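Every protein chain except one is present and positioned as in the full complex.
First chain written, first letter: the chains are A and B, and each begins at residue 1.
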Amino acid sequence: MSKLGDWLEQRLPIAGFLRKNLKEYYVHSSINFWYAMGAIAFVMLAVQVISGIFLLMYYVPTTEQAFSSIQYMMREIPYGWLIRYLHVVGASFFFIAIYLHMFRALLYGSYKNPREFLWMSGVVIYILMIAIAYTGYVLPWGQMSYWATRVIISFLTVIPYVGDGLAQWLQGDFVVSSVTLSRFFAFHIVAFPLVIFLFIGIHIVALHVVGSNNPEGVTVNAHKKPAKNLRKKVIPFYPYVISKDLFVVFVALALFLGVVFYAPTFYGFFLEHINQVPANPMVTPSHIHPVWYLSPFYAILRAVPDKLLGVIFMFLSLVILFFLPWLDKSPVKSMRYKGRLSRGSLCVFILSVIMLGYYGMVPATDTHLFWTRIFTVLYFGHFVLMPIYTRIETCKQPPELN
Amino acid sequence: MQTTTRIKLALLCLASIVAADGLEAYIRLPKVSIDTSNAEKVSEGAAFFKERCFTCHSMKYLRFDDVSLNAGINPKDAPQWSKDSWKGHPPPDLSLVAITKGVDWLYGYLKGYYFENGSYDNIMWQNTAMPNPYPDLQGKQKLIMTPEQIRAFHPRFYQVVKLDTSGSISAHAFNDKIDALLHYLVYASDPSVEERHSFGPMVLIFMMTLSLFAFLLYRDFYRDFD
Partner (left out) sequence: MVVKSKSRRQFLKFIVSSLSAVGALFAFWPFVKSMQPGKKAQSTSSPIAVDIKGLLPNQKIAVTWQGMPIYIIKRTENQIAELEKKEPYPRDPDSLYSKQPQNSSNDFRSLNKDIFVVVAICTHLGCSPTYKPEQASVDKDWAGGFFCACHGSKFDLAGRVYKQVPAPTNLMVPPYYFPNKDTIVIGADKAGDERYV
């Protein structure tokens, strides 16, 4: 048996690969629970892939049957409801995990040199997730599916000269129709997932090249066995960190299943009530808003009183994330050693994201618009002013590894 | 402006989404709680649905639902309406109505018919296309507040309408029928509840046990660095 194992190992070194990347991958012992969010996201991805495959067995991507095929699956297929709810709630949990994962990066400066590329590949994954979530949202062909598609495709029409043509090209018809549904289906189940798998691979490879960051912001050589005096500060990923990840993942799964079994629509936040009405091109719902995880961007869109500028600012709010590693001029990585200005700005930023999320879901009254604009300014302010406040504040001296 | 007023205004704006400028935005509805594990109530409601609703409304997603079929609600026998029937508002399918409209609203709507100037109207949906399905059972209700009063005072539902002439069954019996109907509508909107709630506790207990042992294992590993 071991002979066969050796034979295979020489030709396909799986054990060696795992040893090098798990057992001989070293991180700082200050790594805490924030560092398990990526593991949760990974597990949620698996949930989405598996439940998605099974949904695919029953879903019919035509405007006539999309809505009813999902209803029939949930009512007539053994455990069809479970598979559908796993996918629906899984999407929201995936975003929760990713938002916490991104917050961790902001908190401990995981985007800073030498992890700029790691951060940027993560932003690409996040944008792909948005694309997948949006195209997936279209598939049930409920009222919100239809009207959200109409609204989002109209974003393209702001582009001068070619916008209208581009919108028609994307929807494959003069209006949003069965053709649009079919191609969004293809994007959702094949095209975008393939690209996201590629980028997740890149993200993990990039991580293992530079090594994991840590709350103390100390530099650790991820591939060198630590000297004896450092063995309590620099620890191997397996079995230590992985045991912590495992615990956090189980707790997250318990929460996830709790929602799936007891509040699968999560009071209309994860599965909106109005999307349980089949799409009707003749009747616009009186209030259109996206699912919670895209709500902040929608708020920014509405905050700007100009069609073109609104769309530009909405995209800018995402694009600006790419520049974060170069906007942060601080000599230290972690918030633990940054000054008051950075900490304050991060708090204001988080608050503005949450509030924008709220204002993106409620009707756009004057009061709401006023506050939406304030928080939009604060959102961008966090990034735009970053080169200034990270330079002028006084930081604490971060520890050295010894 | 005071905070409470602002919150109230915000709530009002929210409420007005349901139908702009309707009176229902100003009526405070009771919180209706429905327990679909009460099988008797659900099938009672199904029978009432068959009797009073199924003549116009379909339940198209409940093709093989035993409760519905036993009550005689078979999608194959559902009435078919063309798109331009009922002045362009054909009776909608009600499979998911309890989710899309909400139970509280349905309660108000189903009990909201009042008699005025020789015809029925509904307090939750003025000029609704649906004729009163049970004037014989419920009797005649009348409006005891003017629209201006309703807008000004935000009354509770029972303060708005009052039974004027009683129907063929007592108000209490009629209430029971509506309650049963709501049970059936909620059941129909998500028949997975029963299965979900029967597996739920086992799944959660299992996951918590697993988490506990994973926690102990994690603590055990990290004790190496103490």
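To be clear about the criterion, a residue touches a chain if its C-beta (ideal position, glycine included) is under 8 Å from a C-beta of that chain, and two chains touch if they have at least 3 such contacts.
Please read these numbers as outputs of a predicted model, since none were measured by experiment.
Judged over the whole assembly, touch between the missing chain and the shown ones holds for A, B. Of the listed residues A:Leu246, A:Val291, A:Val311 or A:Leu341, the one in contact with the hidden chain in the full complex is A:Leu246. The omitted chain makes contact with just one of the residues A:Leu18, A:Met57 or A:Val283: A:Met57.
Across the entire complex, the residue among B:Val32, B:Cys56 or B:Leu69 in touch with the chain not shown is B:Leu69.
Within the full complex, the residue among A:Glu9, A:Glu76 or A:Glu116 touching the omitted chain is A:Glu76.
Against the chain not displayed here, chain B makes contact via residues 63-64, 69, 206-207, 209-210, 213-214, 216-217, 220-221, 223. Not every partner is drawn; the one left out touches chain A at residues 50, 54, 57, 72, 75-80, 82-83, 246.
Note that only the chains that are shown with their structure count from here on.
Centres computed as Cα averages put chain A at a distance of 35 Å from chain B. By the touch criterion stated above, chain A contacts chain B in their complex at residues 29, 68, 71-72, 74-76, 81-82, 85, 232, 235, 239-240, 243-244, 246-247, 250-251, 253-254, 257-258, 260-262, 264-265, 273-274, 276-277, 286-287, 362-363, 365, 367. On the chain B side of its complex with chain A, the touching residues are 6, 9-10, 13-14, 17-20, 60-65, 95-96, 99-100, 102, 190-192, 195-197, 199-200, 203-204, 207-208, 210-211, 214-215, 217-218, 221-222, 224-225.
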